[in-house]
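In this view, the complex is presented without one of its protein chains, the others remaining in place.
To keep things simple, chains are lettered A and B as they appear, and every chain counts its residues starting from 1.
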Amino acid sequence: MDLLNFVGVFAFAVSGGLVGVRRRFDIFGILVLALVTALGGGVVRDLLLGITPPSNLTNIPFLATAVVAGLITFRFSGSLDRVRRLILLADAAGLGAFAVAATLLAIRTGHPGVEAVLIGTITAIGGGIIRDMLAGTVPSVLTQDIYAAPALLGSLGTDLCVRFGLYNTLTLWLLVAFVFGMRVLALRFHWQAPKPRRLTRDEPDPPRPS
Amino acid sequence: MDLLNFVGVFAFAVSGGLVGVRRRFDIFGILVLALVTALGGGVVRDLLLGITPPSNLTNIPFLATAVVAGLITFRFSGSLDRVRRLILLADAAGLGAFAVAATLLAIRTGHPGVEAVLIGTITAIGGGIIRDMLAGTVPSVLTQDIYAAPALLGSLGTDLCVRFGLYNTLTLWLLVAFVFGMRVLALRFHWQAPKPRRLTRDEPDPPRPS
Partner (left out) sequence: MDLLNFVGVFAFAVSGGLVGVRRRFDIFGILVLALVTALGGGVVRDLLLGITPPSNLTNIPFLATAVVAGLITFRFSGSLDRVRRLILLADAAGLGAFAVAATLLAIRTGHPGVEAVLIGTITAIGGGIIRDMLAGTVPSVLTQDIYAAPALLGSLGTDLCVRFGLYNTLTLWLLVAFVFGMRVLALRFHWQAPKPRRLTRDEPDPPRPS
């Protein structure tokens, strides 16, 4: 489970750092965004579970991982051709890792079932929501097709695996891969969830945030 | 008190869903916004009171109510002529229901007085703040005349009713109606709270967010 969290921290730190790069923040702004994106979901998770102070604030390896990921992003971003695509890939990896890891933590601290599934989902989508709100854009979870759904299914799958004794290292990584894969496929093939019918004329269709 | 919370959850879920409809989010985005708006204020309330995990995350009836309200909003919004007005009405109903219900919960868990009044107010305005920040607009509580004031007065009234033994089903609903009514009247008659004097010329008057 620790490895899972490392993957999530690294991936989300990269996604946060890249958003900072795109917005042309300076190195401190980029590091703050990398740290908050990587550790914010876990802080929310611990507050919801009543674990204080949140473990992420005392976890030197996680803090160091996020800082290093932020610095790598800062250093090499200039040579990256497709920053936006990389943000989405890193974000998808973090989504899968955190959904599974947070669901497991909730189960282990005595909150299986609906709670575990919701806390897993909230942790997975939380870091990205904080990242996007800080950067001044509407969170991906609201505008991008098929974002919360993979996290919810991954959390649900984790809870069911534990419940039916199917939990092991293999199923764990299969679940992470499932969330990542579903998200990436949704991006690649532009899966569209249904939209509301058009409003009447006095409410113009606002431009979709980029 | 449960009925009160159901009214608040339903009303805020509709207001959140309608904001999603206006922004042309897809069904998942609309459901996330409905859930967060309906349950977010209560999650903040429970975190402030030290109730973990927050009860809203385990309350299946509330979760189901918010999802159903979100789906109804999604389905029927196309035929609604005045979405913006409906958002404001649903929001006013939620404001009243949550101000009273959260103040009562704070009193019952041993925090009457200033704490109960502030927690009632924060819970009432919290869902709408989260909704507006997620949707990328400045929260109503800051831009709309007379928004926090009714919630504060409703919470204060609830605390006083309990203190002086006047608390019963009738006074309860009168308080909810008072908050709702004050908010709706403020909207209807464009009650204006005082604004700061104009700034000197080097600070242009920014456009009011719509």
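The rule is short, and it goes like this: a contact is a pair of C-beta atoms (placed from the backbone, for glycine too) under 8 Å apart; a residue touches a chain by one contact, two chains touch by 3 or more.
All figures in this text were calculated on a predicted structure; none of them were measured in a lab.
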- Among the options B:L86, B:M133, B:V162 or B:V184, which residue touches the chain absent from this view? B:M133
- Touching the hidden chain, out of B:A64, B:V114, B:L166 or B:L185, is B:V114
- Only one of B:V141, B:L156, B:L172 or B:L187 touches the unshown chain, namely B:V141
- Query: For chain A, which residues lie in contact with the unshown chain of the complex?
  - Reply: 20-30, 32-33, 43, 47, 50, 52-54, 57-58, 60, 63, 74, 77-84, 133-136
- Task: Quickly run down the residues of chain B that touch the omitted chain.
- Result: 47-50, 106, 111, 114-115, 118-119, 129, 133, 137-139, 141-143, 145-149, 192-200, 202-203, 205-206, 208-209
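We adopt the following convention: only the chains that are shown with their structure count from here on.
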- Upon optimal superposition of chain A on chain B over Cα atoms, what rotation angle is obtained, reported to the nearest 5 degrees? 120
- Using CA atom averages as chain centres, what separation in Å is found between chain A and chain B? 28
